[in-house]
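The other protein chains are all here in position, but one chain of the complex has been omitted.
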Amino acid sequence: MGVMSRRFGLVAALAAGLATVPAWAQQAAAPVKGGTLTIGVESDFEGFDPIKAGVYSNSTVTAASLFYETLMRLDDKGNLIPALALSMNANEDGTIWIAKLRPGVKFHDGTPFTAQAVADHFNRLLDPANRYAGRVYLAIEKVEVQDELTAVFKMRGPNAALAKVLAQPGVATLIISVKALNEKGADYNRNPVGTGPFVFKEWRAADRLIAERNPNYWDKDKPYLDRVIVRPLPDSDARYASLAKGDVQVIWEDRAENIVKAKKDRNLNVQTWIGSGALVVPLNTVKEPLNDKRVRQAIAMGLNRKANAEVLSQGLRPVFDDPYGPSSGIVCKDNGALPYDPERAKKLLADYGKPVQLTMTITATPRGREGGQVFQADMKKIGIDVIIKPVDQTQLVKETIARDFQISGWRIIDYPDVDTQMFANFFSKSPINFSGYNNPEADRLLMVGRTNLDEKVRFQAYCDLVKILNDDVVWLWTGSNIDFAIMRKNVHNIPALRGGAIQAESAWLSK
Amino acid sequence: MSASAAEPLAPARRGRRIPWAIALPLAWVTIVVFCAVTANWIGLADPAAQELILRRKPPSAEFLLGTDNLGRDMLSRIIYGARTSLIVGLCAPAFGFLIGGAIGMCAGYYRGKVDLLLVGVIDVLLAFPALVLALTFTAYLGQSLFNVTLALGILSIPAAARVSRANTLAWGNRDFVLAARTIGASNWRILTREILPNLLPPMFAFWLVAMSVVIVAEGALSFLGLGIPAPQPSWGGMIADGREALDAAPHTALIPAGVMFLTVLSLNFLGDIVRNMVDPRRSAL
Partner (left out) sequence: MTWLSRQLLRLVAVLFAVTLLTYFIVNILPGDVAIVILGNLATPEDIAGLRKDLGLDRPMLVRYFEWLGSALSGDLGRSYRTSEPVAQAIIDRLPVSLQLMVMAQLTAVGIAIPAALLSVRKPGGIFDRISAASAFGFLAVPSFMLGIVLIYVFSVRFDLLPATGFTPMSEGLWDNLESMILPALTLGLIEWTVLMRVLRSDLLTTLKEDFILLARAKGLPPWRVLLGHALRPSSFTLITVLGLNIGGLIGGAVIVEQIFALPGVGRLLLGAIFNRDLILVQGTVTFIATSFVVINFLVDMLYAVLDPRVRHVRFRS
């Protein structure tokens, strides 16, 4: 029975993740104009100059996507739809991409949105002097202006995925006004200017960000809301209470307890998104004793990944045998995943012969502690002693990047195309391949995935790659990236929660 | 000190004492201390052994106090947690009061330059936000029972120093101190014989309070992720962990909260009684 219900849970969750248009959204057809939507997110915002911020958390993307936009957009099924660009097409070998821009779009300060603005935005990120960390992975050489409404992306090599990669709102893809930035200097980070459906009004640090309807928005019908407020509410239970009270109308959430509670509440709706990427446990393959494949395989077979995630997330978080996830479009028939088999794990350890003691570095958060203790208990059952070392997030990142760890807790973020992250994490010469993995065949497959234009060939390469990674046990995939938004019944039309961001561009409130 | 202090209070109070007001707290503290000391030998389940399938089970015959978020035996965790919480609760304030009390007495007694210097040192410690200190300690030295205790101990130095200094200042001007000085008593003698006995009651009262505060503060550190590292249980940490399932499994937070509540309550009640008994002015009578 346990197995049955688990399977069913998985399928149901998958279906919910892929088809994100819930039944209730279809009933109410005509959007109502007006109203204020207040969104509760987890953390305060880094700021809105991509170079100063470096990375946007999902909370920041929620705020930034109010006043910034991407060139193309992804609909809930993953199809590209026009936004700031009417189209984006590659040349034959994928070395050049051409974006045709929407005419008549203006930044909030009145300056027109042109190819020059697009070029300025991307070239600023690509300039090594500005040290935007993601530039290495953008695969763009530079952006040139062909005419006022045509921007030309010169790629570093053949690239198949640019339009999709640039369509997911994020720190690099949300286009800012570099002109406004140059005028405002250091203050820009807190006073952003974009083209989006809402105009930035006020950011009271750690309290709220207020954005108001952009009357000159290029999409004449939108936005429906008059005003959007985004509030960082760090405590998960207090965030939920604020929603129950009605202080906020939508919250981002990831704790299973609150989701389960919300699903039973007649006043609330839950929206689910299963993205690409995964929660992972990286193993340092360079250091003793994890440089021995038998030890790594024993760990993989001793960790009851699926049952753990099933129980801890109350059946909400599916676990896959690859880090790709359903929204990547990659489906592997054979992924070579090792089964849960503690007996075989013990045999491998006996074969290895020496006692194994490991230190697992985790974040000092409820999430980190939970994962660490579950890992520790499973390992104890096969005879591996695990010491848990809780550190704060900053320290975890520093120690992991410096390869000063044995086992860690990490996440491959939700991205519309898997190339960026896989290449960064597993290519032997990648500066942040912190597991120290070095396999020529894996390198070759990663290059195929990066440069081949045929989607079928690329996806096959990623399937072949995951087979190698699963056999070598470089990282353990402990659960999918899954995000939830809980909203009051009168909130409609929140799109898929890509990257965990709640976007309000097309949202509306019924009375 | 003059023996004419308000004695009518004490006998009246003693006479009206109800036995259970001593018996119950004493019994509870005895049980807690006994369990904490003998945890290894009374046949408890491993407090770290988890069975995820059995998580958040309410109290039953198999698990007398139910199981926690990760399916661990709550009874065992409460008892092992008692050990952790008592160690932190006893040692941290003791450390702080030993050092802080001495500093405060010297500052309040010698005054002048000594006072200026010592109060300066305390002020530095005090002015330095507790959070930064605790964070630095745990981040730099690592999270462990010893480091958490030490951090909380250091944090209680200034409070102890200020209380003892303020009281020494007040007592230092009293006639009996001046009298002792005029008959040529040494500073050491005055400090230990004349002032210290008068400091003990307020210090002891404050120490009892500090003990409870420290037990609770350890929980606050756990809430911020800076407490005793998992899987070692502590009451505060258990409450912090159980809080998120307040609806689904209230016992995971309420049982440790209840145990902590009873212990703090009992310790304070006992402290009250003990303080009346050790009060030097009263026993001198």
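In this document, chain identifiers A and B correspond to the written order of the chains, with residue numbering beginning at 1 in each.
Methods note: a contact is a pair of C-beta atoms (placed from the backbone, for glycine too) under 8 Å apart; a residue touches a chain by one contact, two chains touch by 3 or more.
Since we're looking at a predicted model, the values are computed, not measured.
Between the chain not shown and the residues A:Gly35, A:Pro232 or A:Gly409, the one that touches is A:Pro232.
Of the candidate positions A:Asp247, A:Glu343 or A:Asp385, contact with the hidden chain is made by A:Asp247.
Of the listed positions B:Val29, B:Ala49, B:Ile99 or B:Leu126, the one in contact with the omitted chain in the full complex is B:Leu126.
Within the complete assembly, B:Leu135 is the residue of B:Leu90, B:Leu135 or B:Ala248 that touches the hidden chain.
Within the entire complex, the positions of chain B that touch the omitted partner chain are 2, 4-7, 9, 12-13, 16-17, 21, 111-112, 116, 119-120, 123-124, 126-133, 135-136, 139-140, 158-159, 162-163, 166-167, 169-170, 173, 201-202, 205-206, 209, 212-213, 215-216, 219-220, 223-224, 236, 239-240, 243, 246, 253, 257, 260-261, 263-265, 268-269, 272, 281. Listed by residue number, the positions of chain A touching the unshown chain are 44, 46-47, 49, 52-55, 131, 133-134, 136-137, 186-187, 189-190, 204-208, 231-235, 237-239, 241-242, 244-245, 247, 391-395, 397-399, 401, 424, 431-432.
One rule holds in what follows: only the chains that are shown with their structure count from here on.
Averaged Cα coordinates give chain A a centre that lies 45 Å from the centre of chain B.
Interface residues of chain A facing chain B in the complex, by the touch rule stated above, are 236-237, 255, 257, 260-261, 307-308, 311-312, 363-366, 368-370, 372-374, 376-377, 380, 388-392, 395.
Against chain A, the residues of chain B that register as touching in their complex are 48-50, 52-53, 55, 69-70, 139, 142-143, 224-226, 229-231, 241, 243-248.
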